[in-house]
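Below you will find the structure I want to go over with you.
Complex shown without one protein chain; remaining protein chains in place.
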Amino acid sequence: MNTHFKTYHPYVSPFDPCKPILEKAYSTPPNLYMGFQPPNLPQFTPSEALKAGTLWKAFYDPWFSPLEPGKGGLPQ
Amino acid sequence: MKQVPAEYYQIMEQLQTVDFVLVELSLYLNTHNEDLEAINQFNHYAKERKRIKKQFESQFGPLQQFGNSYSGYPWNWDDAPWPWQV
Partner (left out) sequence: MWIYEKKLQYPVRVGTCNPRLAKYLIEQYGGADGELSAALRYLNQRYSIPDKVIGLLTDIGTEEFAHLEMIATMIYKLTKDATPEQIKAAGIEDHYVNHDKGLFYHNAAGTPWTAAFIQTKGDPIADLYEDIAAEEKARATYQWIINLSDDTDLNDGLRFLREREIVHSQRFREAVEILKDEQGKKKIF
């Protein structure tokens, strides 16, 4: 199982005007790792699939806003 | 102020659900044209979408036109609401 994001630590200068963000993250979605999709991958049920935006669980990689408190409840 | 009943949203979502499976399987089969199991699944849901389309149209009018749906009387294809309005 691959992680859906990676992190790095930008250089911090004493002259940076804004409060430094010590760790930055970027998205690495599942399509980067799948290769040619093999047959018979586990699927969501149809109504879960619509909510997830994909029929196959392996591609599910939701993005939430920091402004949406306590969100969740999508298919596992 | 005419509004669509709750059932409009329910049946519409059933159709959106089945159609989404069909979209996903279509894209998949375009690159996996020998996956028999996926083709069987596709045909199963194609039949299911026909059933739901018929049910929806009998209550709320045609979903497609240019002859891809039957018409009621008077011509009801251009009746509101449109998808972005509901």
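Just so it is clear, A and B label the chains in written order, and each chain counts residues from 1 on its own.
Everything that follows uses one rule, which is that contacts are C-beta pairs under 8 Å (C-beta built on N, C-alpha and C of every residue); 3 or more make two chains touch, one makes a residue touch a chain.
Fair warning: this is a prediction, and the values are worked out from it, not measured in the lab.
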item	value
Touching residues on chain A - with respect to the absent chain	27, 29-31, 34-39, 50-54, 59-68, 71
Positions on chain B where the hidden chain makes contact	9, 12-13, 15-16, 19-20, 23-24, 26-28, 30-31, 62-66, 68, 82-84
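Assume only the chains that are shown with their structure count from here on.
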item	value
Cα-centroid distance, chain A relative to chain B, in whole angstrom	30
Chain A-facing residues of chain B, complex	13, 16-18, 20-21, 24-25, 28, 31-32, 35, 37-38, 45
Parts of chain A lying in touch with chain B, wherever the complex brings them together	36-37, 39-40, 46-47, 49-50, 54-56
